[in-house]
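Here's the structure, in structure tokens; my notes come after.
One chain of protein is taken out of this complex; the other chains stay put.
We call the chains A, B and C, going by the order they appear; numbering starts again at 1 in every chain.
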Amino acid sequence: MTQFQVIARKGKSIAFGRKLAPLEGVEADGLFICASGPGEYWVFAEKLCACDVETVLGKELGETASLFDQSHGRIVLRIEGPCAADVLAKGTALDFHPTAFPAQGAAHTVIEHIPALVAQRTGLGCYDISVSRSYGLSFITWLTEAGREFN
Amino acid sequence: MRITCPWCGPRPLSEFTYGGDAGKTRPKKLDKASPDEWADYVYLRENPAGRHVEYWHHSGGCRSWLVVTRDTLSHEISKTVLAYPLAGGAGS
Amino acid sequence: MSRQSNRLPEGGLIDRARSISFTFDGREFDAHPGDTLASALLANGVHLTGRSFKYHRPRGIYSAGPEEPNALVTLGKGGRTEPNTPATMVEVYDGLDARSQNRWPSLKFDLLAVNSLLKPFFPAGFYYKTFMWPRSFWYRLYEPMIRRAAGLGTLANESDPDRYEKAHAHCDVLVVGAGPAGLMAAREAARAGAKVLLADDQPLPGGHLTGENIDIDGKPGAAWAGGIADELKEMENVRVLTRTCLYGRYDGMTFGAVERVGDHLASNSTLPRQRSWIIQAKHLINAAGAIERPLVFAGNDRPGVMLAGAARAYVNRYGVLPGRNAVVFTNNDDAYRTACDLAAAGANVTLVDSRSADKSRSRAILPESVETQFGQCISKVKGRSHVRGLTLAPSGIEIACNLICVSGGWTPSIHLLSHIGHRPEWHEATSSFVMREPGDEACTAGGAAATFDLGRTLREGVAAGRAAAKACGCRVSGKAGIPKADALPDYAIEPLWRVPAAMTKAQESFVDFQNDVTVADLELAQREGFGHAEHAKRYTTLGMATDQGKLANVNALGILADLQGRPIAETGTTTFRPLTSPVAFGAIAGQERGSAYRPVRHSAMHSWHENNGAVFTQAGLWLRAYYYPREGEDFSAAVKREVLAVRSSVGMVDVSTLGKIELKGPDAGTFLDRLYINSFSKMKVNRARYGVMLREDGMVFDDGTVSRLGDEHYFITVTTANASGVMQHMEFCHQVHWPELDVQFCTVSEAWSAMAVAGPNARDVLASAVEGLDLSNDAFPFMAVGEGTIRGVPVWVFRISFSGELAYEVYTPAGFGLGVWQTIMEAGKPLGITAYGTEAMTVMRTEKGHVAGPELDGRTTAADLGLGRMMSLKKDFIGRWMAGRSGLEGAGRLQLVGLKPVGKSETFRMGAHLVNDLGVTGVDVSQGHVTTCVYSPVYGHYIGLAVLKNGRGRSGETLHVVSPLHNEVVEVEVVDPVFVDPGGEKMRV
Partner (left out) sequence: MRYSLGAIIRNAATGHKHWPRQWREPEPKKAYDIVLVGGGGHGLATAYYLARNHGLTNIAVLEKGYLGNGNIGRNTTIVRSNYLCPQNIQFYEHSLKLWEGLSQDLNYNVMLSQRGALVVFHTPAQRDAAVRRGNSLRLNGVDAVLLDRAGVKKLAPAIDYSPTARFPVLGGMLQPRGGSVRHDAVAWGFARAADARGIDIIQNCEVTGFRIEKGRVRGVETSRGSIMAKKVGIVVAGRSSLVGKMAGLRLPIESHVLQCFVTEAVKPVLDTVVSFGAAHFSIVQSDKGGLVFNGDLDGYNSYAQRGNLAVVENVAASAASFMPCMSRLRLLRHWGGINDMTMDGSPIITKTPVKGLFFNGGWCYGGFKATPASGWTFAYLIANAEPHSLASSFSLSRFETGLVINESGTGPLPGTH
């Protein structure tokens, strides 16, 4: 999946925020955009390739931000279902209660020592987890163990 | 202990890295800077029992450096802000 | 199979319909579901369950809860061996296997019971006063003896086959204890809409109600509790955790708990054995109840003596009558109910009350059959391995009995409040330590607040629940219904820390059972100046056993206070530390055990390395290809082949683990100028340069290459080891030191796979693989950077060399890494391209005199490493000012040099030291040490890099390299660190 890390240029973060905020959370032009840090956004795109995303965002943001292609650096796993949060709660201290982690929300965290970005793109109870690719095998091993009581 | 990252919200200690005394600023006046001024900056610490202003890095989260006001006796945290805007950078 | 002689015909919360069998010390017994190991043993008439720590005295079941000091058993076999488990907490299942501990050859006959006879010579702290002569005897004889005698159970040296896991929970209100107070609190808070987590260490809700014969709202207490618990389980904002022990409270309202998920199951395939919970709460309600205190008199540790409340629990909860001829000895009214319940169960009961008759409030509730003795104390106990009778004082009356139930009052469980540093205060009316926590984060209700009346306990629970909900911002409305409960007798305790010295023998009066601390020991501590609570604890080991002084502390403090003639409030108390009850490491570790202890990181080409027989080495969390042995090759043969292949033709190594950071923005160059000792803002686009970073204290922090990909676009590599550290450092510099700079950067380490192609034939190989990039020397000179494609896949090519050969580093999006690697391997086949590992890389960088980890050990300056010239003093950069300090520039610095053995065939090693003269030792003997040492196939002998005192001026000197650890001495010559191609022509052809 195509992923971009978008960081605001010096002094541009407010303007930049205004440009991206409307798109936040919604799948506009096949992009899913979530605020992932101060003056920083994370962009997922299932259908578009990196170059297309770059053009779209470039058009949108122009001089207000720098784009970094993270597509190849991260693998994305989707975990879904009534017990999804219970499984993840075995590895991270994130509070998945809707009041604390709303639909379309996203958060950087650490899952069992593995840095991860958790995003609820398609609504409650469905989590996309983006982890650095070198951790992929370890993460999947952990996830399988953690899910055992539910299968 | 939990730190409430101004960006990410409350997170466990394990997501943060300690950065030490935030009361210190890197000497600006370069050539004139006397050796002891640098030794003081690099080595000497107030190390108070009570209110302590210190740097923390949210390394397991949004990767912001924070300025945290914490009591070294009770570990209670009274204030947490982002370092970047505080230092004069435009945060959001 | 022995019959359950002490099982009552009816009653109890056990499933009498089913029978299960278990073994204790190899003997088979039967029990019912709902039994604990303790209740089942008592049902079968077994009292003697263990031996004490120091004197190996016979000991029996003393309590009915986690505070059990005596009945510690070992469960399971092999990797499942679990020592020191309180029989009172073990739920019996079919096939359970338990063994007694700390006895040899058997529980009934224990040889070390001889200690008991030597008791007069083993007072508290005796070992500090002896075993000193002759000196050698201490570690040859005395200590081994002590070590063997000490310890309780035995660990099996096997790994634990069971599963454990961790889970995080978040709630508004955490209620600890599902007794009457806890249930009420949880229900009220939940009804107000708060997120509630209710935890209790028992399998059944109800707390002490499960062991009482008391009605609430017309229902038996246990049934009533079950009803409330079911109601709670129905609510979506409530989570009820039974069999869950809150072991600790930590800053910021974080709590640790362990749930016994599978311990009580005969077989379990999917569930973990235990699950540790990390609970985040806004408010704590401590409804953990209270623990009964022993009474202290000679022989109070004999099997058959137990807590009055425990006896009650065995009768009411388990339908077990621990003894038919019972004496209840108390200093308060609570134990009267034990007398009643035992009598009702058909026992002959005598009640001995240390108070005068007028102090007692509830004689009325005692049945006719119960005989009473007021103003009397037990002074002697008959029977060794089981109580046979006792003597009262002052009256001297003798009573035959096989059960003694004692109550010295109740101690509120306040551990969770004291874990974060709050101190308890003395509450005169109930003679107990209580704790009122400042702030509105925590409150206490019921027994934990020294409230021993059921009605008030229920009311406190309700109030606590509502207050907590309010504190969490919930709206509390309506009037709470408070259940009706039988009135209990007033508590009316009159402290009795010990039966007076005049009546009973101090040396036989046990205060701490498991550690065998007697009143005499406390008297000795006081006498020798260890009167302070903490001193007494440390000197006598009181309160340091597995029950953490839950039973002993208050009596001990009372006794010390009396000895010092001051009120107990002034003697102070010792601090309660986590854990409230011991917890297995496996549970706290969760899944992080064995191979899952830490995650493993793999490069995108890992599978290729595996398939080609790579031997891997650990680099932080990474697995890296160390070398690729072929049929019949050992380490050195393989490394030699790999090096020669590169030097003579071409080879390729996976360098994907390097940290990679991408920088953009107009000030990126300036930013780098301030981070590195050398400058990059003036560097041309499509050029790369070696760079060095210092720490602010002037020591070398990291090195790598900086490349300029565009006007406002840089790409840097940092060492694998420092990848995250450097990023953090850069973020600090930008966010704190230089926020004015318009630079954006982030880690792209994982986005790129990287491989170095090196050797005289490197260009030919790449040229045949890379398209869209002219690699000729003129078009693409040393330190050039360019973009191209390989089979249509984008690649960045950097002409940099670590090996000193003509070399290129190829970077490609990690998803293509394996493909590109294979393509280059294909392209290189005709020229015999060879994959080489990190060791061959080390050999070649050593031959080239490049520094790496062993040289960058955080103690070397740029000047020490011969990189001083790189420092551009026209600018400010991190570490510039401290690097100029006298001690870092003056004489005596350890400086980088090269070494070669005088005798070509000689071998030396990393970590060996350089000395001028042999056979001497001392602080100044070492002149430096060998940082790197390899066999150089090119030269056919060993070469090394070292840091040597004033090394740069010592070229040509011969010194000794010594490794006393290996008894090695080698004569070496100090040479220039660059062995291969000092002019660097090879890299530039």
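One rule holds in what follows: a contact is a pair of C-beta atoms (placed from the backbone, for glycine too) under 8 Å apart; a residue touches a chain by one contact, two chains touch by 3 or more.
All values reported here derive from a predicted model rather than from experimental measurement.
Asks: So which shown chains sit in contact with the chain we cannot see?
Replies: Those shown chains that the absent chain touches are B, C.
Asks: Sort through C:Gly396, C:Gly421, C:Gly772 or C:Gly903 and give me the one touching the missing partner chain.
Replies: C:Gly421
Asks: Kindly state which of the options C:Arg791, C:Lys875 or C:His913 is in contact with the chain not pictured.
Replies: Only one of C:Arg791, C:Lys875 or C:His913 touches the chain omitted from view, namely C:His913.
Asks: Touch as defined at the start, partner being the missing chain; which of C:Gly26, C:Gly478 or C:Gly887 qualifies?
Replies: Checking the options C:Gly26, C:Gly478 or C:Gly887, the one contacting the hidden chain is C:Gly887.
Asks: Based on the whole complex, identify which of C:Ile365, C:Ala492 or C:Leu579 touches the chain you can't see.
Replies: C:Leu579
Asks: Can you list, in ascending order, the subunit B residues touching the missing chain?
Replies: Interface with the chain not displayed, on the subunit B side: 1, 12-14, 17-18, 20-21, 35-36, 39-40, 42-49, 52, 54, 70, 72-75.
Asks: Using the document's contact rule, name the residues of subunit C that touch the chain not shown here.
Replies: These residues touch the chain not displayed: 53, 79-84, 120-121, 123, 126-133, 135, 138-139, 143, 146-148, 150-160, 164, 166, 248, 250-251, 254, 256, 278, 419-421, 507, 520, 524, 527-530, 532, 534-535, 538-539, 541, 546, 548, 577-579, 582-586, 588-590, 592-598, 600, 617-619, 695-699, 853-854, 857-859, 882, 885-888, 909-913, 915, 921-926, 929, 962-966.
The rule is simple: only the chains that are shown with their structure count from here on.
Asks: Quick check: more C-beta contact pairs at A-B or at A-C?
Replies: A-C
Asks: Roughly how many whole angstrom separate the Cα centroids of subunit A and subunit B?
Replies: 28
Asks: Could you grab the centroid distance between subunit A and subunit C? Build each centroid from C-alpha atoms only and quote it in angstrom.
Replies: Here subunit A and subunit C have centroids separated by 32 Å.
Asks: Mark out which residues of subunit C touch at least two other chains, giving numbers and ranges.
Replies: 278, 280, 740
Asks: Would you please write down the residue numbers of subunit A that are in contact with two or more other chains?
Replies: Residue numbers touching two or more other chains: 8, 10-11, 93, 100.
Asks: So in the complex, which bits of subunit B are touching subunit A?
Replies: 7-9, 11-12, 14-15, 60-64, 82, 84, 89-92
Asks: Please output the residues of subunit B touching subunit C within their complex, sorted ascending.
Replies: Going by the criterion above, the answer is residues 1-2, 10, 12, 17, 19, 26-27, 30, 33, 35, 38-39, 41-42, 55, 57, 59, 63-65, 74-77, 82-85, 87-89.
Asks: Show which residues of subunit C lie in contact with subunit A when the two form their complex.
Replies: Contacts found on subunit C: 163, 165-170, 195, 270-272, 278, 280, 590-592, 596, 598-604, 622, 662, 664-665, 667, 740-746, 748-752, 813-816.
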